[in-house]
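For reference, the structure is listed below as structure tokens.
Removed from the display is one protein chain of the complex; every other protein chain stays in position.
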Amino acid sequence: MARKIRMGMVGGGRGAFIGGVHRIAAAMDGEIELVCGAFSSSPEKSIASGQDLMLDPDRCYADFKEMIKKEKKRKDRMDVVSIVTPNHMHFEPAKLALENGYHVICDKPVTFTLQEAKKLKDIIQKTGLTFALTHNYTGYPMVKEARQLIRNGALGKIRKVVVEYPQGWLSFPIEKQGSKQAEWRVDPSKSGVAGAVGDLGTHAENLAEFVTGLRITELCADLSSVVEGRVLDDDANILLHFDNGAKGILHCSQICNGDLNGLNIRVYGELGSLHWRQETPQYLHHKSIDGHKIYQPNVGKLSDEANANTRIPFGHPEGYLEAFANIYRNFARTVRKRMNGEEPTALDLDFPTIDDGIRGMQFIETVIASGKQCKWTKFKS
Amino acid sequence: MARKIRMGMVGGGRGAFIGGVHRIAAAMDGEIELVCGAFSSSPEKSIASGQDLMLDPDRCYADFKEMIKKEKKRKDRMDVVSIVTPNHMHFEPAKLALENGYHVICDKPVTFTLQEAKKLKDIIQKTGLTFALTHNYTGYPMVKEARQLIRNGALGKIRKVVVEYPQGWLSFPIEKQGSKQAEWRVDPSKSGVAGAVGDLGTHAENLAEFVTGLRITELCADLSSVVEGRVLDDDANILLHFDNGAKGILHCSQICNGDLNGLNIRVYGELGSLHWRQETPQYLHHKSIDGHKIYQPNVGKLSDEANANTRIPFGHPEGYLEAFANIYRNFARTVRKRMNGEEPTALDLDFPTIDDGIRGMQFIETVIASGKQCKWTKFKS
Amino acid sequence: MARKIRMGMVGGGRGAFIGGVHRIAAAMDGEIELVCGAFSSSPEKSIASGQDLMLDPDRCYADFKEMIKKEKKRKDRMDVVSIVTPNHMHFEPAKLALENGYHVICDKPVTFTLQEAKKLKDIIQKTGLTFALTHNYTGYPMVKEARQLIRNGALGKIRKVVVEYPQGWLSFPIEKQGSKQAEWRVDPSKSGVAGAVGDLGTHAENLAEFVTGLRITELCADLSSVVEGRVLDDDANILLHFDNGAKGILHCSQICNGDLNGLNIRVYGELGSLHWRQETPQYLHHKSIDGHKIYQPNVGKLSDEANANTRIPFGHPEGYLEAFANIYRNFARTVRKRMNGEEPTALDLDFPTIDDGIRGMQFIETVIASGKQCKWTKFKS
Partner (left out) sequence: MARKIRMGMVGGGRGAFIGGVHRIAAAMDGEIELVCGAFSSSPEKSIASGQDLMLDPDRCYADFKEMIKKEKKRKDRMDVVSIVTPNHMHFEPAKLALENGYHVICDKPVTFTLQEAKKLKDIIQKTGLTFALTHNYTGYPMVKEARQLIRNGALGKIRKVVVEYPQGWLSFPIEKQGSKQAEWRVDPSKSGVAGAVGDLGTHAENLAEFVTGLRITELCADLSSVVEGRVLDDDANILLHFDNGAKGILHCSQICNGDLNGLNIRVYGELGSLHWRQETPQYLHHKSIDGHKIYQPNVGKLSDEANANTRIPFGHPEGYLEAFANIYRNFARTVRKRMNGEEPTALDLDFPTIDDGIRGMQFIETVIASGKQCKWTKFKS
């Protein structure tokens, strides 16, 4: 008899934001069960958080090391570990989990440094376990449709890509006013060398490469720390060159006051263009000199990739949490099949991996290198 | 130690649509656990459906009577029953569940006839149990915000209400082409006396009364069965009078080819108007002669009612499933508190009840009475 | 050598609104020259208004009778008369102008009563002169495209029409606060038997019949005078039946606070639907179960009728004044050809005529008859 995939969580205690998102995403489709967690670096808080979640107190651990160790002894032990801590605390739990036989799903950016990301890839390859990275915006069905349209040549040769990720919630120094979410994001010891570029720019880079299938080869960045007192960038304007000769622009910001979560992309090819905005993710615009069409989930004939990541009939909007859940569900199906000795399908495997994570870390380090000198810089390898 | 609310489901087997929605809505927030079900009138299909859901085979029942009877003997028995069958099969399981001590959450329209709905209210009152009706569109945070704005006088006296629910998926006779979803909806033995009016019109009526706080007192309906061979209405145009003297229009349709799930409402008061569309539910427009504002979840200061039904920060779209889940979550919190002898708060109790169900059945019967004679007809009581 | 068509104007003096619109519409394309006018019932104001317009003082007349009489004696006399007075002062100047050999272009509704409209038709037919009615909203290129798409069968059989014209500028009794525009519109001695229905409903009716090619056969109206002290309707909700069996809804209002000039139409046919909104007139949405396309002027292949009424390349928005000017330009071209003994083309003749005016007056009188008794009423003939 089939059972749900059992998940333990690292991070995501009381007051955290992204942990709750991961839990909803994992729970939604009924294929994963949260069974344990090390929710906080404070043991008391970890246990209290687990109680909020109605977990068995025995399985609310003081830290991830304890969780990994003790779960191994249980018959009903967890199958996968979900890592939702700030950037600087991704590598260690991921490594330990993999080395102890657990599949891992991890928030982005994948690690604190590019070097860590590469090490992690080695470990994944060595263990043969499944690793998913929650670059959640590629989980939207219309993003998958865009990728398929481009794969199928609907735009011809890609010429220009404009990808933007403006947010405005850090327009004021709220990190000094008690915002826990703001605090770690502007702190180099937790976020790494980049601020907006790490938090938002990596999503934009990932989206652009995912949708177009192209790779950025070099870039020229203009970074700013707009709000007084910040050491990391909170705004970045970046020119891009792609491996097929296409040009592009990527900008991301935490100080675009009035913008909410404005990730969007426009891809221009010889034959037409695609336009998508995260805040109304159900619409994919396909425009050309000859006309303007809007694609929506379940309307007309769409790709298998879009259909597989849509739950409900047309006109019933699915949103951010469903896109996030698509990654969890595909990850869970892959894990289940591998646990059963079956081969996952291409649709099962449709989630971001360590390679996306490495690209993201390369992007961060290349931007920082360019931004210091304001010059064209080759993509790090 | 707290535990999840345990839920059994009636209906929602393989091939059903709304059952899966209910399951996602129940699972999302981690407060409810699906433990058993009578998923189909065919015992084999019920069991197969339960296996798909990774349930204990012992708790996949042949019919709702068996489920109610056998669960009572279990120590870990279900707490609540979710009813997701077509309209004609709501009353019997609801009645039996309540009479056996289970709280009930039920799809709409609440029953097959107004008379049944009134009987059900008696039973609910007698048992003192909790009954929720999944008029899911009132679960959206911006719908709650609209209600609060009107309660607080933002529009002054309401003068006109336009509420629309156009769909187009039944533009062709797909009930003859194997669509299970279409079949029961056009079949009077399963849907009752109304087609589009029951399926969609009741949502529109509920939304209008929910948002405005007004009650429809009389109406004048023009019903059509547009697609050849249909006996129930698939299109309805209805003039409304409200109890404060306001006028209105309600129209709903299954043959508006090109419209998806186009529920929307506009409420015009002396001082301004509110405009909301289900397909982009994150936007609530507040317009007046002096200006146009757009409200969105978590942007600026909103009502407690809106905030309590929002999960994630601004710009991260929540959709249909989250609105649906709000009903389940509020229902679960109410049930939990009542099971613990605590008093639910107003925010816990913010879900539709049997009274909404009775209004819906009155609406259906009034429309049908008017539509036969095309004349102003007082709202049934 | 060709010369511009010479125009005289009746009404449109200082403080008027629609007169200025007519002048811009007439001037824009350089085919018509305003040469004289009787701009006000006050001779002094008429002359002052003419001076504002830099007209020859000799041709600023005290009233339309004087204008018609004196212009006849001039060698460079006007060719056409433009009538922009309130409704009750359309018939007399139109009659006199036609009887003295001038072509006429007139604001809507065409006359004060249906009887006058029919008389006017007789005079037009007898004189053989050209008469245009400025139902300006059918001058938009995307409205013409909609008509052509339907003519060409893009929607199949029409099943439902929803046409709306909400305005909000009369939400308060501004007619008592010095608004000249409001004063005459709520005054039965100037507007006739209808308020919103005459001012706005006729546009909606005209748009629906223009776009669909159908004719309303009966209707059921619910009229209101919402703002205290008004005797004419300022809000109307109307159910429609069309000659092919289609159903419809028309509502118009002057008290929809927050709506600006919200004329819009949706036409649903067997195969799909068309959606158009006056406030963003460059977009025509064509939707069906299979997809959603947006048509815009000069994008892709459009009808000759749309192209002939577009001046500038795609993406350069044309608006209300250009749509209005299309009527003037087509009227001017028709007049010029007829003056030269040539046959106007179908594109020249693409402007509303006395027949549209008669339909409008029939509509008004039918609505008033129905609204008094709230019952289905056959369209007046």
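Letters A, B and C mark the chains in the order given here, with residues in each chain numbered from 1 onward.
Keep in mind that, in the parts below, a contact is a pair of C-beta atoms (placed from the backbone, for glycine too) under 8 Å apart; a residue touches a chain by one contact, two chains touch by 3 or more.
Everything numeric in this text was worked out from a predicted model, so none of it was measured.
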Touch criterion as defined above, residue of A:Ser288, A:Asn307 or A:Thr353 at the omitted chain: A:Ser288
Touching the absent chain when the full complex is considered, from C:Gly101, C:Gly213 or C:Gly315: C:Gly315
Touching the absent chain when the full complex is considered, from C:Ala27, C:Ala62, C:Ile174 or C:Ala308: C:Ala27
Residue, one of B:Met54, B:Ile289 or B:Ala308, that touches the chain absent here: B:Ile289
Residue ranges of chain B at the interface with the undisplayed chain: 289-296, 299-301
Footprint left on chain C by the chain that the document does not show: 1-4, 17, 20-21, 23-24, 27-31, 34, 51, 53-54, 56-57, 167, 169, 259-262, 278-282, 296, 299, 311-322
Residues in chain A touching the chain absent from view: 159-160, 162, 164, 166, 168-169, 171, 220, 222, 224, 226, 235, 237, 239, 247-249, 251, 253, 255-259, 266, 268-273, 275, 286-289, 292, 374-376
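The rule we apply is simple: only the chains that are shown with their structure count from here on.
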Reference chain B; chain at largest CA-centroid distance: C
Centre distance in Å when chain A and chain C are each reduced to the mean of their C-alpha atoms: 55
Inter-chain centre distance, chain A versus chain B - centres from mean C-alpha coordinates, in Å: 34
CA centroid of chain B to CA centroid of chain C, Å: 44
Numbers and ranges of chain B residues touching at least 2 other chains: 169, 259
